[in-house]
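Every protein chain but one is kept in place in this view of the complex.
== chain A ==
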Amino acid sequence: MGQTLVVLAERTASNGGRRGKVEQTESNNVMLKKFLEFLDTKVSDELGKFQFVSPMSWPTTLEASDLSGSGCTVNGNEAISEAKSTEGEPMLMLKIVNNVPTVTIMSLEHGNIVLSCADSKGKKTSELRHCLEANSDPVAKICGERFSTIHGPNEELVRYMQSGGAEGQDEAEKQRNKTLALLLTSFHQLDRDTLKETFGVATSTTRLTPDEVERWVDLLKRYCGKDENKNILEDLDYFPEYNQKLKNGCRALPKRQIRGEICYIVAVPHDTEPVYITATTDGYFVSPPLENGRFVFGRAEGEETYSALIPLLRNKSPLFNELIDNEEIFQQMEDDKEKGIIDTTGDLNGEEGRYDKGQGQEIQKRQQGDDQKAEKKKHDKTKKKLEPSLKWRNLMIEDHKEIEKKDDKKKKLKPIKKPRDNKRHTGSDGEDSFEESSSESEEEEEAPDRRQDANTDLPSEYWQIQKLVKYLKSGNQTATIIALCSMRDFNLSQETCQLAIRDVGGLEVLINLLDTDEIKCKIGSLKILKEISKNTQIRRAIADLGGLQTMVKILSDPMANKELKCLVAETIANVAKFIRARRTVRQHGGIKKLVGLLDIPPASSYNNMQNAAKEKEHEKDIEVACTGAMALWSCSKSKKNKQAMRKAGAIPLLAKLLKSENTEMLIPVVGTLQECASEPNYRLAIRTEGMVEDLVKNLSDEHPQELQMHCASAIFKCAEEKETRDLVRQYGGLEPLVALLGNKENKDLLAAATGAIWKCAISPENVVRFQELKAIDQLVGLLNNQPEEVLVNVVGGLAELAKEPQNRMTIRKAGGIQPLVNLLTGTNQALLINVTKAVGSCAEEPDNMAIIDKLDGVRLLWSLLKNPNMQVKASAAWAICPCIEHAKDAGEMVRSFVGGLELIVGLLHVKDDQELTEQDIEVLASVCAAIANIANDEENLAVITDHNVVSMLAKLTNTMNDKLRRHLAEAIARCCNWGQNRIEFGRQGAVAPLVRYLKAKDPEVHRSTAKALFQLSKDPDNCITMHEAGVVKPLMEMVGSNDDILQEAAAGCIANIRRLALANEKAKTNKTVPN
């Protein structure tokens, strides 16, 4: 409480101390004004008389004589009030302290006296300003330290009131407590009022701070990920080269900070190229794309400055714009922001201007400045334009063309604006004219309907459509039909017409028509909606107007005829292209109805008709099913919809339709299937319902590429499962897949086909077939000049194929090593995971390794250990293992990486209370494996020992994960070969847990554990620990193993233990003999 007063004081503390100036900023002025108002009106007698806990004093501008006649006795330079406090001190006192006249007050009443005296000199505000400058926390002074302003929740008042009731106090004290509580609540009230008031002012004047930028980046980062349905962005982070936070919170180079730059952000939307953003104190703007992987400073051509990150991203990525609307948290934030702005407008000037005066003044001030400032103002203006209009935001962001078009439309308005501009520059009545024109330009964009008066620049279609909509609104069925038919004559695929229909309120009417009983009107309306819903803005508008609900209702109508159903399904297929629409369809039971459309009644069900009519009906049914599949295809992009479809029984129906020969039918059906194949239960169903055969059949050349693509993509997703991979081979699907690789033009098809090959290559039988088909040569050929989505799959495929030793050679001969190593420098994480795998597999072959070494591939792999993505890290560490194993002079090579060993040992670090995720464990296992290889070189082992590898490994020994155990034991075994490491492992308590590993099921764990135990048993203390942990029995069993290494290690370990025991006995006997 009293927060605002403190904030006010803090604002002044510009140079660290609490005694800075209260700046002459707009928001401070508003706050002061509010505070004065509070003192004038809100302070009743009771509150005014309340005696401060400690007196408040400040250097005043008043003189003692000013106070005469206000209940004070003036004595030279001093003035003392007649009213005395309970302690006998004067309530008001003006004295000269250190040659400065200082005023001290003990109650608000007397504060008011001082202020009213100052008012007579016209210094009321400045007096208060001085007061607040000197008293950083007035509330603490007034009410006592216990109420001093703290950040965060403060329940002191509540506690205070509770205690007040409990203890026995006299009347006066009670009265005082009551007043204090009252005072505190009024301060609280003041806070709220002031905050409300200053909100608009504050938002318009605050500049970006590094903290704020960081907060936003952190927040957005949490919503990043691969899943298009869940994550708003694929990735967002600081630009890697400049991600070091400097002391002042900025990440930009100091020399760039001079220009106000704070940091550089890379955002990777799902649908577009990465966006490089520069955050400056003025706001965010987009920088040009990278050049040679380096950040290009400055502003990209034609880019504006945005006040926040989200509007910028909305503008850059239509998909982001769509997704962010579904993140309620962001929605809420934006809503709040808007509310705030509108509120202040209402409060402050009540005019029709959208912006409060504060901002207007601010801008006016800037106008008087130099050119640079004028430019800034322009940005400010654009900034503002972006904020308040929800309706327009969509327009702007979704289509840039649209903006241009609107601009054209607005031509007429320009001459009006120009004289205004001139006037503004003269600065005569700058503020007003600016406000007006800014609010006007706002309106132009926001409400295109109002442009009716300015008719000259609108295309003629606009007027005709408006007239037709009028007929729709007012006419009966007949007029409606004529209007609908006439409307269809317009080129509805043209955006002007689409938007014209929306702008003149046609969408509402068209959707209302769907609710009528007139089937003809419904059909006519849907025929138009079907066309115009291809436009993203129209889609949203239809969803907003509740069109989907109505359409789903039509599907449920038993009287609806087939034509109507077809049209509804087609329209839904168009509209349900964004998440919210899909959710609406599901929530209103649309999925079930759409699935129902897929069920084609057998031709025999029309037995009361003649043959020709029967055929016609059947054809109609097929069309209904086809459009139903199209709608489901759109809907199936949401996970919940997939499940709803399954529950509605879509799978057997889709399987039936998949047998069709009709391409128009097959494309939506396969499209739906491949969309749904992301769900395991669909994959199972696709396999068990025998759909794989049909998918393979449709891969062949005689089908259109779109169908081939969806089939390949379905196989890509389904081939995660072994049975499906086998089925694909059995039905001869591998041949057409490889054949599709020849198609280098259609990238989507190529991505799908290579993806399918990748997944199919997981089965060794398929690898053999791929060898016969010479797939490797083709895949290597695709390593150059392909988009990333293709590359990911190509490299994934090569990684799988390279598991076969023979293929590694083939890859080398096809010249695949070099492009693979080159890809290690990329940024796409999915790609990096696959590339590291592929390089790792290739490195198993000494000849390949020589090439990798020559290309400095190991260094590149090593640098990927720094990648933030856990999978990339793990996969890079795995790939390093064979490299070290097969490289000549591996030890020397590893040492040549400056800081490399420290880096890799550092990856073993686990915080004490950290719960290990699967990914963490994978990283740890891979790093252990790498360390085991590194430790083969004695010098390197010495280095990593210095880096504390022993204690880090020892700390991990309690794991239950067999994979980690295996590699951990191996690493321990190899690390024992240096200095005191063996003893050190014993001291760190690594031995007993290792013994438990022998109970694990995995024989690989046994082998490496036995090796480690053998090494550790060379130290007598360890032998005792092992023995106590019961190592002998399991080791005895392992001696009988078929695995030579295990056998040997186990035997060696037992031998060591036994030797110790013998020595011990011997010592005992030696000792006993003399006795």
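Keep this in mind: contacts are C-beta pairs under 8 Å (C-beta built on N, C-alpha and C of every residue); 3 or more make two chains touch, one makes a residue touch a chain; residues count from 1.
Please note the rule applied: contacts and distances are computed from a predicted model.
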item: Chain excluded from display, named as in UniProt, from "N-terminal acetyltransferase catalytic subunit Nat1", "GINS subunit domain-containing protein", "EF-hand domain-containing protein" or "RING-type E3 ubiquitin transferase"; value: "EF-hand domain-containing protein"
item: Candidates A:G524, A:G628, A:P736 or A:G840 - the one touching the absent chain; value: A:G524
item: Absent-chain contact - pick from A:L190, A:L323 or A:L484; value: A:L484
item: Residues in chain A touching the chain absent from view; value: 467-468, 470-471, 473-479, 481-486, 488-489, 517-520, 523-524, 527, 559, 561
